[in-house]
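Following this message is one structure expressed as structure tokens.
Just one protein chain is left out here, and the rest sit where they should.
The first chain written gets the first letter, and so on, giving A and B; residue counts start at 1 in each chain.
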Amino acid sequence: MDLISILLGGLTSGMVLFIVSVGLSVTMGLMGFVNLAHGGFAMLGGYVIVLSMDKWGVPFLPAIAIGFAAVAAMSILLERLFYARLYRATELDQVLFTIGLVFVMISSVTLVVGPETQTLRLPDWLRGQTDLGFIKYRSYSLAIIAAGTALVLALWLGFERTRFGAKIRAAVDNRRMAESVGVDVGRLFTVTFAVGSGLAAIGGGLGAEILGLDPQYPLRYLVYFLIVVAVGGLGRVTGVFFAALLIGLLDFVLKIEFPKGGALFIYALTLGLLLWRPQGLFGRRGG
Amino acid sequence: MTRLPAAELLAARHRFRGWEALPWVAGIAVFFLFPSYLAFGTQVLVMILFVLSLDLVLGYAGIVTLGHAAFFGTGAYTVGMLAMNWGWNEPLSGLLAAALVSGAVGLASGFVLLRTRGLTLLMLTLCTMTLLEEASNMGSAWTGGFDGMPGLAFKPLLGLFPFEQLSFRPQYLYALAVLFVCFIVVRTLVHSPFGQTLTGIRENLLRMHAVGAPVHRRLVTAYAISAALAGIAGGLFAQCNAYVNPAVLGLDRAAGVLIVLIVGGYGRLYGAFVGAIAYMLLEYFLAKAYPTAWQLGIGVTLMVIALYARNGILGLADSLWSKRHGNGKS
Partner (left out) sequence: MMSKKWLLARALAVVAFSGFALGAAAQTVKVGVVLPYSGVGAELAQQIDRGMQLYLKLHGDALGPYKVDLIKRDSKNPSGAEAKIAVQELITQDKVDILTGFVYSPDAIASAPLVTEAKKPMIIMNAGTAWITDLSPMISRVSFSMWHAGFAMGDYAAKVMKAKTAVVGYTDYPPGKDSLAAFKRGFEAAGGKVIDEIPMGSPAKVPDFTPFFQRAKDKKPDVLFVFVPAGDHALAVAKTYGALGMRQAGIKLIGPGDITQDIKVQSMGSDGVGLITAHHYNADLDNPANHRFVAAWKQEYGADSTPDFMAVQGYDGMAAIVHMVVAEKGKIDGDKAMDALKGWKFDSPQGPIMIDPVTRDIVMNEYLSELEMKNGRLYQKNIGVIKAVKDMCKELKDGRCK
């Protein structure tokens, strides 16, 4: 078995998981809000990207920007109108609301576009294979790996080096304290939610070939996103990154070795991990 | 010896009211009035039992779980595997086996998982369920894998009444009887001191700890009993439909049962009845006509309920009733 191909394949899936889940991790860590509709934002973004390329001939990179902007705008609207009302509500109500929202998203897309799987039409410079010297691998996958790495670096810098990032970290660790030193947590959350959803949108579009893109996407991958977030630790960007890579790699390898139900090991591993460290691999206890 | 008024009140709580016979009379009436809809009726009865089991943990004990289908599925697969692999297809004992196995799974997983709360618990229940779903795929030699086990055959009920795949007559009455027995069990439990403890845990966890109630043990017990009941529902499903596949362990089923309970009204026992009947009737008629628009409607309803009507249909009925009668009692 060609180790490098496996590694690259697993990294690709992992990166897609990361790009989609990082937003969920930060918003869940920040507000403690159970947003089961996060996959829906990824899906909607994916559809916006794919359709603007198919129907309006928008080139690849602008389409991605449009996807990000459209979903971010929509999420701001939803957050101000609805999510904000449920911050103090019980888990049950949050679960209920977000499941309802996901149903609305799924059925709207099915009604408007149709139930078929959407395919991403790659630009010419991403088709075929790239010669890396020691191996020739699918260019599209390499691009995803590069994008994910760039993202994690950018986010890490943003969190560690900017004021805004510091505010987020403070609010995640101790919201009350942050509020009392004058951080406008409400506005913080709206912005973070928008960016997180926008990133999910990009992940949904970029990952269309890896995870697929059809109306059932949000519920099908819900468990994976939640696992990545829980294992990585809420609100920890680096945590989500490593957790996503781990899960992506494991899933890829298991598909090869145990195609029937190999994902079982991922769930078992997650169970064990979370029982041992409920705050995730990188999370802070009591957070 | 006369009882104090307070004691009278408490004792009166679990006396049977007249109107409580209504669902059962209606159930029997359906058997005679709608003979060609008994297959649908059986699905409703199975759903009511499943939702009832969820009400016990969610409505009364306050445990939010997205993985309750794990026990439903375990019950269904127990019955299926016993019939398919080891030729054990006597219905009543199969149901008992389903209850025992699911109860055991509930006990084990509850013991481990109920140490966590909130989001982690939600995640872990979801994980447990999907793990079982994958396991059913992996162990395809025993479980039939992705296709499941179509065409299960069962011995006649009590040796006298063979299951009828087309008319569903014996299945319907069977499901009604099982539901009745299980309902009595749940009702007694809920009105017992045990049930009161659960409500206490749900309402004020700290205080329960403070009065020295064995919280974890109570929760695990409730979880295990609920799991056993869900397992019976699953076993019923397998027997009446003569079919099991991994969908019994899927997120769709787990989310579905949660939705039905919320729509009906949780923490009220009869919410299960109201929710299941309303939801399944609606799904039967509307979903047939508008399969995608229907899901949109459900989504909007859930969002509205989450924002404004937290107690479901029965909750709305209650607030209408108290507005009419001006009494603050809910």
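Everything that follows uses one rule, which is that a residue touches a chain if its C-beta (ideal position, glycine included) is under 8 Å from a C-beta of that chain, and two chains touch if they have at least 3 such contacts.
Given the structure is predicted, the values throughout are model-derived calculations rather than measurements.
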| item | value |
| --- | --- |
| For the chain not depicted, the shown chains it touches | A, B |
| Touch with the omitted chain, as defined above, among B:E20, B:D147 or B:E203 | B:D147 |
| Listed residues B:L96, B:A135 or B:A247, member touching the removed chain | B:A247 |
| Listed residues A:V112, A:L132, A:A154 or A:I256, member touching the removed chain | A:I256 |
| Residue ranges of subunit B at the interface with the undisplayed chain | 36-37, 39-40, 137, 145-148, 150-151, 165-168, 241-243, 245-247, 288, 291-292 |
| Positions on subunit A contacted by the hidden chain, ascending | 1-2, 5-6, 9, 12-13, 114-117, 119, 128-129, 136, 138, 140-141, 209-212, 214, 216, 220, 252-253, 255-256, 259-260 |
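As a working rule, only the chains that are shown with their structure count from here on.
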| item | value |
| --- | --- |
| Whole-Å gap between the CA centroids of subunit A and subunit B | 33 |
| Touch list for subunit B against partner subunit A, complex | 58, 64, 66, 112-113, 115-116, 118-120, 122-124, 126-128, 130-131, 134-140, 145, 251-252, 255, 258-259, 262, 292-296, 298-307, 310 |
| Footprint of subunit B on subunit A - complex, ascending | 28, 32, 34, 82, 85-86, 89-97, 99-108, 110-111, 219, 222-223, 226-227, 230, 258, 260-264, 267-268, 270-271, 274-275, 278 |
